[in-house]
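Working notes, beginning with the structure itself.
Here the complex is missing one protein chain, while the rest keep their positions.
The letters A, B, C and D name the chains in turn, as written, and every chain counts its residues from 1.
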Amino acid sequence: MADNKANRQRLRTAVRSVSKSRADLGELRSAATASNAEWLRRSPRRLSVGAAKFSSFRAFPAIGRKRTREPSAQPGFGGRCERQDHATRKPATRVILETRGVSKSFSGFVAVNNVSLRIWEGTIHSLIGPNGAGKTTLFNLLTKFLRPTAGTIRYEDRDITTMRPAKLARAGVARSFQISATFSNMTVLENVRIALQRGYCWQLNFWDSRKVLCELDHAAQDLLAEVGLEAFSDRLAAELTYGGKRALELATTLALKPKVLLLDEPMAGLAAEEISRITALIRRVAKGRTVVLVEHNLGVVADLSDEITVLQRGEILASGTYNEVSQRPEVIEAYMGTGDV
Amino acid sequence: KIGVMNDQSSIYADLSGLGGVEAARMAIEDFGGKVLGQPIQLISADMQNKADVAANIANKWYDNENVDVIVDVPNSAAALAIQEIARQKKKLVLFSTAATSELTGNKCSPYGAHWTYDTYALAAGTARALIQSGALKWYFITADYAFGHQLQSDTTKFIKAAGGTVVGSALAPFPTQDFSSFLLSAEGSSADVVALANAGGDTINAIKQAREFNFNKSGKRLAALLMFISDVHSLGLKAAQGTILTTGFYWNLNDATRAWSKRFYARRHAMPTMTQAGVYSAVLHYLQAVKASGTKEPLTVMKKMREMPIHDFFAANGRLRPDGRMVHDMYLVQVKSPAESKGPWDYYKILHTIPADQAFRPMKDGGCPLVSH
Amino acid sequence: MFGIPLPILLGQLMLGLINGAFYATMSLGLALIFGVLNIINFAHGALYMMGGFFAWILLQYFGLGYWYALILVPIIVGIIGLVIERLLLRHLYNLDHVYGLLLTFALSLVIEGVFRQNFGVSGQPYDIPTALRGGFDLGFMFLPTYRAWVLAASVGICLFTWVVVEWTRLGSYLRAATENPALARAFGIRVPSLITMTYVGGVMLAAFAGVLAAPIYQVSSIMGSNIIPVVFAVVVIGGLGSIFGAVATGFLVGLLEGLTKLIYPPATNTAVFILMVVILLLRPQGLFGKRNY
Amino acid sequence: MSDRDQSADRCLTVTNLHAHYGDSHVLHGIDFFVNDGEVVSLLGRNGAGKTTMLKSIMGLIGGRTGSILFKGTELVGREPEDTARLGIGYCPDDRGIFASLSVAENLLLPPVVKSGGMELEEIYNLFPNIKERLSASGNKLSGGEQQMLAIGRILRTGARLLLLDEPTEGLAPRIVKQIGRALRTLKTRGFTILLIEQNFKFASTISDWHYLVENGKVVDGISSDNALKDPIKLQRYLGI
Partner (left out) sequence: MSWQKTAWLVGAVAIAAALPFFVYPVFLMQAMALAIFACGFNLLLGYAGILSFGHAALFGSAAYVCGYAAKAWHLPTELAILCGTAASGILGLVYGILASRQRGIYLAMITFALSQMIYFICVQAPFTGGEDGLQGIPRGTFLGIVNLSQSLNLYYFDLGVFVLALLLFWRIIESPFGQVLRAMKGNELRTVSLGYDVDVLKLVCFAMSGAFSGLGGSLQAFALGFASLDNVQWHVNGDVILMTLLGGLGTFFGPVVGAVLVLSIQNYLASLGGIVTIVEGVVFATIVMTFRRGLVGELQPRLGRLLRAWTRRGAVEQASVDIVPGAKQPTDVAGSRSVA
């Protein structure tokens, strides 16, 4: 039973049935959030262990019972989920992010080698590959945290090879980090607000009181609710658990309302039930934007991706849909391995 | 009420510092502890060689603590600042440790007096006497700040006037630990005299290293333009011997100086430097003037101080000029070798006594606005 | 070069190198301490001064000469360092380095104050030991034997320290302990004693330099505060945490100062800072530093 | 906790362990044990206190009370370095790679405390990536490579009890499988392993016994076989 695949299957069924019947993921989300927030709220405080243990599945039928939120109150996304399965998705329209023959070497060591990658607008594109294949490095190249040694990178038909990272972020490419990067000296709410604030006022605005930012509190709270952290909004980010930090990382990234969302191993270190919840969240926020995902949890990858690129030793080994890629012997050899666990 | 302000915790602590305070105390005791029927109060402060602290203390003393006169004050910046403050507040200040001749030049004040020495006197003393003895070619190792520059240029004037030449000079940053490079250059020059236009630790290190590099073998003479007996003491005779310098006071000069200095030694376990003796002299003279004029009113007292000749162990025939300069005899001395020294603190041979009227800058050259030319 | 005769140039470089020996020894200790304790040891100058003073005290009150001092003084000062580390610094390791800087700054105020109160500022004489008097003529300059000895001794002690730290496991232990002491302990590395020993070692180096300096410079309570800014600069130019960098840069800066004294003496004290700005602009991690610091 | 061999030699016995981070009380009286040669995993939700359990065993937590017996030696009150030298190897959840050390130095860092550790060659075979990057500095490795290094370096020391905090996090499936095989090899060589895992599938293939941790307490224990046979329990605790 406690097998990822079964788990995934079940989740999918659950989601589908719910979506079919209510067709309103906004409500589903709120409910899921409410129940999942439970562990986060509970665990650090050590409440009684008793009856409060229900899995996320059990919580799903409870949709609509708890408070629901206006979908429009959700910043940047929300609303109905038209997509039920990635297979039925309408075809992608244009290439939004593209690398052409990009390489990166670190004092002789080639981490990314002549990679040409196209990411279609509106898709969820996964990057997988063995450890050290260059996925994070490619992310860093795409977000301009690193400068390529060769090749060009284009975003929305512009050459961004020499752009500064902050500028690219403002242009709509946001990322999360493999090792959670939170502002540990600020509260959870402020963490999210810092991201929201960027679109709200000039970064050098020192003449307004920060009270003007209170307008953003509501939106920030909503985002926190998305990831199940609303009960923690007044806590310092440093006090969150590992999973909490991952969730905050995601919320902060989402607050940027990016066009392209790059997620570096969002599931790493999460407990099983969290994985399903974050998977649902990613699916939801992927609507209307492009997601690039690095993940080792193949269940999640299979579940979410429209397209998959496999990297190995800095080069593209294969690409295609999950089913195509996962059959390829070289991918199995290099990445998945043979035999049971 | 008398305030002694000096540096008790930094580079001037040895040559003025608590010794200066003690000298002032002795002056008050010798005077009888009372003037105009009131007890004389003494307060002191450590200005930590910081001009802003000095200025603050001076302000506070004059305004809130009713200090009538501030004595000593090392550090040119602090001294000049206090000169201004005293002028504004119309109170008196008697400088002993400060060196800059500006105090009686452009910046002179009816409320200030400069007691012990200044850069001009040091230059005059050493340069004239050495040139007379035939040392015509000079090389300077100069501390690269206003004091050093002034010392060098004052000395150069005398050298030029007396027909000597300056064959070279090196500006050493302040402070410098290692003078060997400069000494090396000096040794390579054709100079007869190498003059150290610096002070304190710089002078000490320079002389010490001169010995290390066998400088005296080269036949050149080493002249320290500003050196105190405390410096000689800390260097030791072995290292310091032969150095020529100008001083305003030497304890072992005559019976009067010896008598006072022994008393001072009993209290401080060190012989007085010229500035400490100067503090005594200044305080005593001030008190006598107050007594003589029967009031503490600053200008009256100052007038009296100018009228009365200064006659004590420090200055046998001193007088205070209208520009604030106290003129007295200065002495050109050479540091004895260990063999010549007869006992502890017996350090100097007097080469030459510079009479008061030649030792200091003539009033008309100073540019002091108080004296009409 | 700049129309300066070769002998003079050589002479100046030689002298610069000898001054560099002091910088090297001092900055080696400082770099060690910074590397491991993450503390900018402001008290380093004061400890150097103590080194000089204890040498003088041993001579004055106990009649023990230079050679005894060379052995005994680093031990005595080392013990003082041990006390400082155990009582005070120990509590600051997990804080920002500003706190360490502040505490050691305070310590140096106190130490210098105490010595000044007791021994004045103009200092005390200390003679060159008889065995090292005199000098020899190198042709281009007169080199006092003692200076040659200083050079040899500090090169020796630096090499020794370097070998001990880099060629034994100690080096990686020290760096690991700096970065994540708790984890290093969890691997069985005895971090607390390692830290203490490093501090004591660094302090002993300073004291050693102090004894070496006593016959050349005046033993005075302010001798340390004059040298300390330069030594900081040396450590930074060399690259924080790089032991070799500290030593090499020490000598380099000595040479640079020697040259400056020839070309434009007033800038001698500033030259090292100009060098630092230039180097850090070109190589932000210092000459021999690793990037991740 | 019925079907467990109570008579075997105990490697680790934890009784009534409490732990605090400053003011916050995180472990509330933990009781569990590990037999010699066993592989035991700790399962639980995020924030349940699993990491804290390992840290308190190592002595990396200031406020801990209760008793932790390692082969008869009390660990509470011991400094971490002494604990490690008794033969316990720890692989932290954040990998704890030293950035200022090269990969090789990282690997060689932990002193060998007992004989019988793995040879370097074996470690390289297990994790070929490491061998390629030996001279790189520690933090330049990819996330997964760091994980390999973190595990690799404690295999050298000869510690008989390994505490592994999420050793498969961020690793490619192939490497996970590889690590699984490695752990089984270690087990056959007599190593005792205490493991934290989110990946239950992985844990179930190598562990003999699972403890379920919740809110700072061990709430249940279950053998691997039972866990597979009876998924309800796990679902209740873990949501799987």
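Criterion: contacts are C-beta pairs under 8 Å (C-beta built on N, C-alpha and C of every residue); 3 or more make two chains touch, one makes a residue touch a chain.
Note that the structure is a prediction, hence the values are computed from the model and not measured.
Peer 1: Name every displayed chain that the left-out chain is in contact with.
Peer 2: Counting the whole assembly, the omitted chain is in touch with A, B, C.
Peer 1: With the missing chain put back, one of B:68, B:102, B:154 or B:329 would touch it. Which one?
Peer 2: Candidates B:68, B:102, B:154 or B:329; residue touching the omitted chain: B:102.
Peer 1: Check the options C:143, C:177, C:212 or C:240 and report the residue that touches the missing chain.
Peer 2: Counting the whole complex, the residue in contact with the absent chain is C:240.
Peer 1: Out of A:177, A:322 or A:335, point to the residue that touches the absent chain in the complete complex.
Peer 2: In the full complex, the listed residue that touches the missing chain is A:177.
Peer 1: Mind pulling the chain A residues that touch the left-out chain?
Peer 2: That gives, for chain A, the contact residues 45-47, 143, 145, 164-167, 169-170, 174-175, 177, 181-186, 190, 193-195, 197-198, 200-201, 203-210, 212-213, 234-235, 252, 256.
Peer 1: Over the whole complex, note the residues of chain B touching the chain we left out.
Peer 2: Touch with the absent chain occurs at residues 8-9, 13, 17-18, 21, 43-48, 50-53, 55-57, 59-60, 63-64, 75-78, 80-81, 84-85, 100, 102, 107, 144-147, 149, 174.
Peer 1: In the whole complex, what residues of chain C lie against the chain that is missing from view?
Peer 2: 34, 40, 42, 88, 91-92, 95, 97-99, 101-103, 105-110, 112-114, 116-117, 229, 232-233, 236, 240, 266-267, 269-270, 273-274, 276-277, 280-281, 284-286, 293
One rule holds in what follows: only the chains that are shown with their structure count from here on.
Peer 1: Of the chains present, which has its C-alpha mean closest to the combined C-alpha mean?
Peer 2: Closest chain centre to the overall C-alpha centroid: C.
Peer 1: Whole-Å distance, chain A centre to chain B centre, using C-alpha means?
Peer 2: 78
Peer 1: Measuring from the mean C-alpha position of chain C to the mean C-alpha position of chain D, what distance in angstrom results?
Peer 2: So the centroids are 44 Å from each other.
Peer 1: Where the CA atoms of chain A average out and where those of chain C average out, how many Å apart are those spots?
Peer 2: That pair's centroid distance is 52 Å.
Peer 1: Indicate the residues of chain A shared as contacts by at least two other chains.
Peer 2: Residues: none.
Peer 1: For the protein chains shown, what form does their contact graph take: line, ring, star, complete or other?
Peer 2: Graph shape here is a line: each chain touches the next, no loop.
Peer 1: Considering only the defined contacts, which chain A positions touch chain D in the complex?
Peer 2: 1-4, 7, 39-40, 42-44, 46-47, 49, 53, 55-57, 106, 109, 128-137, 178-179, 241-244, 265, 268-274, 296, 298, 334-341
Peer 1: For a test of understanding, state which residues of chain D touch chain C in their complex under the given definition.
Peer 2: Per the stated touch rule, the residues are 58-60, 79-81, 83-85, 90, 92, 96, 98-101, 105, 108-111, 113, 137, 139, 154, 157.
Peer 1: Could you please specify the touching residues of chain B with respect to chain C in the complex?
Peer 2: Answer in residue numbers: 9-15, 144, 170-173, 175-178, 180-182, 184-185, 188, 200-201, 204-205, 208-209, 212-214, 230-231, 233-236, 238-239.
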